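Yeah, one chain of the complex is gone here, protein chain that is, but the others are all in their spots.
Coming up: chain A.
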């Protein structure tokens, strides 16, 4: 019904497109800088998340391509959002209240105190991951080492390979996932690692012949883990314990961001041991370092965690509240934490989003009152809105 109604005014919209194209051409005469930073009511030229304030609320800012490539190359943006970015040929994020709140906390945090845990929670499709992406962008620009897990349930739900751990009896290793994470860590922090030249504090002996001596750079450690996939899990653990030490020592700042953190406490996984027994996440070696780094026994760090209904399995998706999703152990593990609630769009954000879609010619066929229909159909939910206006 809805699409047909949208289809009625195709001619008018094509006319409008033609006009807007003419406008674009006319702006080319002006200096290149002003043409790039076209400021509309839904767009802001402030591209640094550190400078975002309530002034930029509900406006889109553009993540430069190289920064986007550096931070989100190994994941971190939802797949469908990634596709949309590709279509729009620009990576834009909306400045929203929860992200601003979180950035405000982070900016004013006293890093000499134990790491503060922020838990992002909210219903499906409200923008938890994108809030985290916003914070990641901030962290990357402000010399934080990013310890970013794009989607933790990937390890419990669809691991690439699982083997028995050689060091810990009864535990399961996920060598490929660990190596992939090391690659992700390396690409995200390549520049900073180069700059800081962080050294390991002790010698790590992997086998009789292989070892990483004390005083080796972290890059060497990581590269060994990537090259010798067998030891990737242990390398991850070593790396994270080193990071904790280094940041506590004041040599670096660490921003931990784990999406779908509650997967670490959800007893149901798709990993099975040799005797076909279901392996709980606490028996997976890869989860241990990340549980370790989310404790508050270190300083100079920030933990941004998100809890998500989708990280659970069927039958455990009744509520999106952290206590329900984390369970008792998870809640006690994180307690005390700062909850950040992400909600559906406000009217202002919704209109801004519609304007952005129109600007991108993603919505072209409009008729009076179409926003109202979209608003009620999507119930202000960002993901649903994206689904409704998507191509067939």
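One rule holds in what follows: a contact is a pair of C-beta atoms (placed from the backbone, for glycine too) under 8 Å apart; a residue touches a chain by one contact, two chains touch by 3 or more; residues count from 1.
Basically, contacts and distances are computed from a predicted model.
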> What name does the UniProt record list for the absent chain among "V-type proton ATPase subunit D", "NADH dehydrogenase [ubiquinone] 1 beta subcomplex subunit 7", "Ammonium-dependent carbamoyl phosphate synthetase" or "Small ribosomal subunit protein uS9m"?
Replying inline: "Small ribosomal subunit protein uS9m"
> Thinking of the whole complex, not just what is shown, which of A:87, A:211 or A:379 touches the missing chain?
Replying inline: A:379
> Which chain A residues would touch the chain omitted from the figure, given the whole complex?
Replying inline: 1-2, 123, 369, 372-373, 375-377, 379, 381, 384, 388
